[in-house]
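With one protein chain held back, the other chains of the complex are shown just where they sit.
The letters A and B name the chains in turn, as written, and every chain counts its residues from 1.
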Amino acid sequence: MKAYPYLEAVRGKSPVVHHLTNWVTIYDCAQVVKSFGASPVMAHAPEEAADMAGIASALVLNIGTLTTEFVESMKIAAKAANNKGIPVVLDVCGAGATPFRDRKSFEILDSAKVDIIKGNSSEIARIAGRDVRTRGVDATEVSHDLREIASSLAKARTCSVVITGKEDIVADAKALYLVGNGHGMMSHVVGTGCMAASVIGAFAGASPDDLTAAAAAGLACYEIAAELAVTLSSGPASFKSHLFDSIYRLEKKDVEAMQKITT
Amino acid sequence: MKAYPYLEAVRGKSPVVHHLTNWVTIYDCAQVVKSFGASPVMAHAPEEAADMAGIASALVLNIGTLTTEFVESMKIAAKAANNKGIPVVLDVCGAGATPFRDRKSFEILDSAKVDIIKGNSSEIARIAGRDVRTRGVDATEVSHDLREIASSLAKARTCSVVITGKEDIVADAKALYLVGNGHGMMSHVVGTGCMAASVIGAFAGASPDDLTAAAAAGLACYEIAAELAVTLSSGPASFKSHLFDSIYRLEKKDVEAMQKITT
Partner (left out) sequence: MKAYPYLEAVRGKSPVVHHLTNWVTIYDCAQVVKSFGASPVMAHAPEEAADMAGIASALVLNIGTLTTEFVESMKIAAKAANNKGIPVVLDVCGAGATPFRDRKSFEILDSAKVDIIKGNSSEIARIAGRDVRTRGVDATEVSHDLREIASSLAKARTCSVVITGKEDIVADAKALYLVGNGHGMMSHVVGTGCMAASVIGAFAGASPDDLTAAAAAGLACYEIAAELAVTLSSGPASFKSHLFDSIYRLEKKDVEAMQKITT
């Protein structure tokens, strides 16, 4: 599988990516989408959540700083996205940290069709029904077989599942991709996980016919840019700056030479 | 018209600029105001919106992530600003994207005196009653004569109107300025439009006797800094960093040599 054509699709179509996301990393979620050449929009009022989904090519939901009211808006947006037939990405940020997050994650999943569920190892394990705890929003070690968790959750929910980590797992009922790109510096920057969900939204919006491949391609491009950025950086802040710049300038030759996607 | 004296006024008076703005770019709105030498404050609780406007020299409203409750606080703050006689800037962010944004924009405009309405081409065209759509928060092409739209909206609402774009239009019932500074890189950075409204607020707060000239001068200074920043940048994130640094260091000689304001 080649990632570059999916990046070309994002740049060529410039999909509008509607977000209902958290207040911590909302800027970076918007900027990463824009750096890839797509058009972010953030709108959460219940009165317009459906209308905004209606002009979008993808919807990204992230429960990082959820409230009951915010989740109600998410459901409205997700149903509108379903009606329009655009992909819905859900980042189950912090699932496994509190019962409220678990409950609200399942509420969203049960009230609309989510096309791509994304999280770190302990978040996804929790959503797959395993008895694990997440340390705030940072993953804890999960002893279970993550590939099996991804595939079975994908089957149970008829969707794609993304588990981010040193090696990302992207699975649906039939396919499974492993993405080996990225760098440990990403874990020292707040929001790299949230941004991954937004990137997946942009790639899914531009290539809605194969969401699993689009998600894997998006992660690979994002993480290749991270590998390029880290060589220019002296710490987490300069790294994040170079990450956005590298995404903006990302070239075909780099993606082709550096991508580490296996099936 | 010379822009530099307006910058000197901002630095000399350090006006407090009260914001009720969106959650995406709120940090950058505050930082741009501070980088120019003014003092930003963000406060939206209905219980204090009026009190905070009371200690401010300008009020900036931005509907980027509006809710019904948030707009109620905006109205309270705007009325308090009117009573105190300080300028009110409204960024009609995303007008034309959803009926809710249009409706709430008109509600604000009808409930208090807005001194400066600011938006991109499709946002302002929508507020001027034209049948256009905005693509999320990104402008769409507008076939109408933008100068005519700005001037007639300014007359209809007895205010100044700012349309940002490759060439910014700043108009009131009598005067019209064109600001030719800026750089295409600004459109690759989330929040450059929101920051423009905050800059206008700082300049209006420091020079309340001619808001239209102050707005034009503020845009010119901001965009001259952008031109200086882009020469040092390798992408959108390093550009934004250099933009703040260039604003902070902006010198008389650069403003005088580079300003492109025509009438």
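Note that in this section a contact is a pair of C-beta atoms (placed from the backbone, for glycine too) under 8 Å apart; a residue touches a chain by one contact, two chains touch by 3 or more.
Since we're looking at a predicted model, the values are computed, not measured.
Considering the whole complex, the residue from A:137, A:163 or A:199 that touches the absent chain is A:137. Among A:18, A:101, A:157 or A:183, the one in contact with the hidden chain is A:101. Contacts to the hidden chain, counted on chain A, fall at residues 22-25, 27-28, 64-68, 94, 97-101, 133, 135-138, 188-191, 233-238, 241. Within the complete assembly, residues 16, 18, 23, 26-27, 30-31, 34-35, 39-45, 47-48, 51-52, 55-56, 240-249 of chain B touch the chain that is not shown.
In this text, only the chains that are shown with their structure count from here on.
The distance from the centre of chain A to the centre of chain B, each centre being the mean of the chain's C-alpha atoms, comes to 32 Å.
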